[in-house]
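This structure is in structure tokens; I'll ask about it shortly.
A single protein chain has been omitted; all remaining protein chains appear in their positions.
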Amino acid sequence: MPAAARATLLSRMPAPRHLVSIDDLSLAEMEAIFETAKRYSEDTRAWADVARGSIAATLFYEPSTRTRLSFESAMLRLGGGVITAADMSRSSASKGESLADTIRVVSGYADAIILRHQSEGAARLAAEYADIPVINAGDGSHEHPTQTLCDLYSLWIERGRIEGLDVVFAGDLRYSRTIHSFAYALARFRANIVCVPQPGFELPAYVVQRLREEFGVEPVRAEAGRLGELASKSDVLYLTPQKPHQLSLFTDPKGLSVDHVDAVYMTRPQTERFKQEAQLDETQYLQLGQRQMAAESLRDAVVMHPLPRREEINADMDGDPRSIYFKQAARGVPIRMAILASLLGETDCLKGEPVAQSPAWDAQREGLVCPNENCISHTEARHVSSKYRLASRLPLRATCAYCSQAIPFGAVGCSTSRLYHLPDSRDLRKIRPDHLVFFRDAAHAEATGYQAAANVGSAG
Amino acid sequence: MPAAARATLLSRMPAPRHLVSIDDLSLAEMEAIFETAKRYSEDTRAWADVARGSIAATLFYEPSTRTRLSFESAMLRLGGGVITAADMSRSSASKGESLADTIRVVSGYADAIILRHQSEGAARLAAEYADIPVINAGDGSHEHPTQTLCDLYSLWIERGRIEGLDVVFAGDLRYSRTIHSFAYALARFRANIVCVPQPGFELPAYVVQRLREEFGVEPVRAEAGRLGELASKSDVLYLTPQKPHQLSLFTDPKGLSVDHVDAVYMTRPQTERFKQEAQLDETQYLQLGQRQMAAESLRDAVVMHPLPRREEINADMDGDPRSIYFKQAARGVPIRMAILASLLGETDCLKGEPVAQSPAWDAQREGLVCPNENCISHTEARHVSSKYRLASRLPLRATCAYCSQAIPFGAVGCSTSRLYHLPDSRDLRKIRPDHLVFFRDAAHAEATGYQAAANVGSAG
Partner (left out) sequence: MPAAARATLLSRMPAPRHLVSIDDLSLAEMEAIFETAKRYSEDTRAWADVARGSIAATLFYEPSTRTRLSFESAMLRLGGGVITAADMSRSSASKGESLADTIRVVSGYADAIILRHQSEGAARLAAEYADIPVINAGDGSHEHPTQTLCDLYSLWIERGRIEGLDVVFAGDLRYSRTIHSFAYALARFRANIVCVPQPGFELPAYVVQRLREEFGVEPVRAEAGRLGELASKSDVLYLTPQKPHQLSLFTDPKGLSVDHVDAVYMTRPQTERFKQEAQLDETQYLQLGQRQMAAESLRDAVVMHPLPRREEINADMDGDPRSIYFKQAARGVPIRMAILASLLGETDCLKGEPVAQSPAWDAQREGLVCPNENCISHTEARHVSSKYRLASRLPLRATCAYCSQAIPFGAVGCSTSRLYHLPDSRDLRKIRPDHLVFFRDAAHAEATGYQAAANVGSAG
């Protein structure tokens, strides 16, 4: 949106804070939110003046009753009002309205927008167009930051801290958005992760790579013995934010022993994906029950789950005091109260400087655009152009500024010199980020009119 | 749910009251609710502090706009807030979540749950898992207690009392859940019922049986003369809670004459069921209009209907001062205000001892389970097992503890002696209820390893 438009549209100053990604929050801000949520939870009825007179709009392009009700409960507990579009896909969207337009219209009806959308990056786009706070309530398989905050808060409440905790991730670690977001957040808080995947559904390499490159997390082979039945079918991986030299304390040929677990985070098998892959027999699903939880190392581990669950946690766990999954869901209300109050400016949690986002540049010129077909930059092409951010300079890695997916390239050009380089070239560090142009390969670069840089000659 | 689970989940004490069945309320409690509703109705805007800060969640697994709006209006009139899932079947349920889990999650979002569900017994199950009050807003074709309360309240307002009133039930008395529930409630209040059925759609035998056995109601043939056109096509039946010896006053060869009717309760023909039965011509439907209401005995009878109506009440009745069906609907708001306020603990209506429910026992062991395919005990088999209650000891009758349907059996065993009896055996009275095991027949009992008791020998 041109600056003039923004100036015209923005009547309230200063520009609002949004919650699009968990990365929008500093650790200190998250802890301030936890403290506020805890205060709210002590008597949820005592805060009905906090947002009195404010209105939140819940715009759900796909239905998600649980998330929506949790937000609406939070807003009502704060004394605010709610206007609801529980299934937008059946309504204006069908008249062909763009998300950018809908957001600008609803900005005139409410004081905050809670957005659920099937396209990755939708909430980032919405935040660009709204002059009121936007909260991401799930954008495709990208982010769901209030779920992550709720998970962190639950750990923080149960254990009194997050740093240094040992958290088991069990089940489908491959397709679960919740798990990936939680992993990054735990890494930021310097907690350790013990991966106990459903065989074939290990944590993806790109997640491990990001944990390593951005958060200094080291993966170590772990010894499954003390995890008992829980890990009997899995290769266990230990992910720790410790620096490598500290790890030498642990390493022995059998792997690191996991002696005491603080929490087991179980996930729902994404069976709709399983079926695309392999006919996995339902009986092979990892299940958590009293038998699996009998291991000595799990004696006081809390059991978490983002819900809804199906068969992956036995009903025999429901009565176990270690099971906190229903409490975890209930804690979504005070957490969302704290988020809403903070974004509406009714607490001091977010009154410092916002977390600096790395800048984003136009990625559309001659080169590649976001490869994710479900990215909002494609479905809303009328209002936004593909943008990228640099995730790292060496090796050079760029991600879509909306959906965070890596932009794959086999050659990189400089838009001023019109020369291209191969991805591993050290010369790339000298090019200004906004001059980078990404190509599929050298042929693509040459077809676009770029010439090989000196050190590419031999590869041509 | 094991005791440990309950202890973990319940944070608020004492255990909440629910409104699952009209049987959960004593007559005194109902009258207290009527008095409260009447006070509320005098100025519906004056009660906005009663539930301020409280939230009701309306969870509707099938849409029912009228019922939902009535509850939501009631909650707002009390100053409370509402979170709404108007069509749950399109949402989380599709992710395979059990009702028991949904209820436990939503318990963390609200202060009361208003549940509409397509399965019989759903509200009973919900009440077992919720630590906040559950109100049954219709569970399949089982119960809809707030509708019944609204009907009773409307009579009470119009006539000043319920005891001894003569109420005509007209139309489809066979399939109408509303009629059956209202009949039991009128019997408890010792009112009389005059049945004027659509031919072929008489009150079912099991309803008459229950009226007789549980409420001491006697059916008497009635003389249709004074009902005029209304009863011209029907055999009229008079159901009265009087003891038999009092009835001797009435009985003459022509049947009891109905001289004065207090109310005519008309029902919607359940045409979706009619079609399964017989091609009933629409012109044969019983219709209520000025002509039918011209009979002398109906001169000041109020006309009631649960709505929606179709053709069964002529528009020519809409302007008649006897027609109170729209008022009846409007009275749903103060009644639901009174119910919500009472369950939330904001009135004294329900502060006495709850009505004692007869205990429920496991019905699953070797024997029969609930025969109703639409019972929640089948669809939620992961969380609940089939349970029964004893409806009577002689003759022995057991009903499903969720959906209230009779459990049919041809033989009954004792789980300790491993002997079985025939249903009419007087020895059955000696067996502890929790030791009863129900079998299809003697062969079934023997196949399960039970032996015939001494007095069955000859039947073997």
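Worth a mention:
As written, the chains take the letters A and B, and residue 1 is the first residue of each chain.
Convention: contacts are C-beta pairs under 8 Å (C-beta built on N, C-alpha and C of every residue); 3 or more make two chains touch, one makes a residue touch a chain.
None of the values given here were measured: they were computed from a predicted structure.
Screening A:22, A:57, A:112 or A:452 against the full complex identifies A:57 as the residue touching the chain left out.
Annotation: of B:320, B:366, B:427 or B:446, B:320 touches the absent chain (contact as defined above). Among A:110, A:165 or A:453, only A:110 touches the chain left out of the display. Contact with the undisplayed chain is limited, among B:36, B:54 or B:84, to B:84. Screening B:66, B:299 or B:426 against the full complex identifies B:66 as the residue touching the chain left out. By the touch rule set out above, chain B reaches the unshown chain at residues 45, 48, 63-66, 69-70, 72-73, 76-77, 82, 84, 86-87, 307-310, 315, 318-321, 323, 326-327, 329-333. Mapped onto chain A, contacts with the missing chain fall at residues 1-6, 8-9, 52-55, 57, 81, 83-86, 88, 90-92, 95-97, 101-102, 104-110, 382-383.
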